[in-house]
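A selection of the complex's chains, in situ.
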Amino acid sequence: MSAVTSTTLAPSTLVLGGARSGKSAFAEKLVSDASRKRLYLATAQSHDGEMSERISHHRNRRGAGWETVEEPIDLAGILQAKARADRPILVDCLTLWVTNLMVADRNIDAEIARLCDCIGSLAGPVVFVSNEVGLGIVPDNAMARAFRDHAGRLHQNIAAIAADVYFVAAGLPLKMKG
Amino acid sequence: MSAVTSTTLAPSTLVLGGARSGKSAFAEKLVSDASRKRLYLATAQSHDGEMSERISHHRNRRGAGWETVEEPIDLAGILQAKARADRPILVDCLTLWVTNLMVADRNIDAEIARLCDCIGSLAGPVVFVSNEVGLGIVPDNAMARAFRDHAGRLHQNIAAIAADVYFVAAGLPLKMKG
């Protein structure tokens, strides 16, 4: 019953999509098809009932075969600690991580740089899930504008490093890179 | 002057796109190129002047050759009643249908399931038009968040069933499936 690592999962992958686009399910399938051992790295924190429900919904869908670890802030640290060649890591999701960094008043650009710097030397594959949030009307409030600026820059940086990049809409993946 | 049904129109098609993306015009062309007989199934209701103007704008663009029927709620019922092999149906649009269901306080998941269950056994081709609404900032109010969750799930479900799926931006179709 040893874990089988497929050759089809790239060292690093970015899965971008809108709300309810099926991006998480697609990313989970990518990882599940590649390996029997897999680690789910949740950036979410259960602030309210709505979020708890989403987390529970995701957990039920993933089913067995997943270890779970939660880390709202130190993504680079936990990825370096947990990465293993025989166990891909799914990070869900980067936009929530950006929110957590903003709430914690961290230096976002510095944290993005730290994350990007570690990706190339991880001991095993990683798949990042993130929300594309920049395709609507300019938000009224400055915080929301800052958030989508951070998210957009993060996506550009990760996409430049990642071997594979997918854009998911209506559950259907469009390969942008790889 | 018999209706000519092209072999190029799939049994079921989803055309997704943003506001003013040209998705309706593209879908109308798909249907018009396939058949001289065609049915326009409008989910819109004329609540206000803005909506009336859009409906009138769409009607003028479609021109002759279209029968029109309006059904804000019971899509599965009207599709089963109206589907014919020699007359494709254009449903415009699904997101307005979701809004109508929410206003009427229907069980959205149940209605989505009813719609999806009927698609495979319709007597003729159907093209669904819908708005992608999940690529902006998370909306402030819970109703809008619920709406985009319903819309996203609906799109995933329809896209899983549909033979062809297009994403339209700036009037240009990108084939996601088919």
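Labels A and B are assigned to the chains in the order they are written; within every chain, residues are numbered from 1.
Note that a residue touches a chain if its C-beta (ideal position, glycine included) is under 8 Å from a C-beta of that chain, and two chains touch if they have at least 3 such contacts.
As the structure is a computational prediction, the values presented were derived from the model and not from experiment.
Enquirer: Total copies in the complex, given 2 are shown here: how many?
Expert: 3
By our rule, only the chains that are shown with their structure count from here on.
Enquirer: Taking the mean of the C-alpha atoms as each chain's centre, how many Å separate chain A from chain B?
Expert: 32
Enquirer: Contact residues on chain B for chain A in the complex?
Expert: The touching residues are 14, 16, 18, 132-138, 142, 145, 148-149, 151-153, 155-156, 158-160, 165, 167, 174, 176-177.
Enquirer: Using the touch definition up top, name the residues of chain A that touch chain B in the complex.
Expert: 17-22, 50, 132-137, 139, 144, 147-148, 169-172, 174
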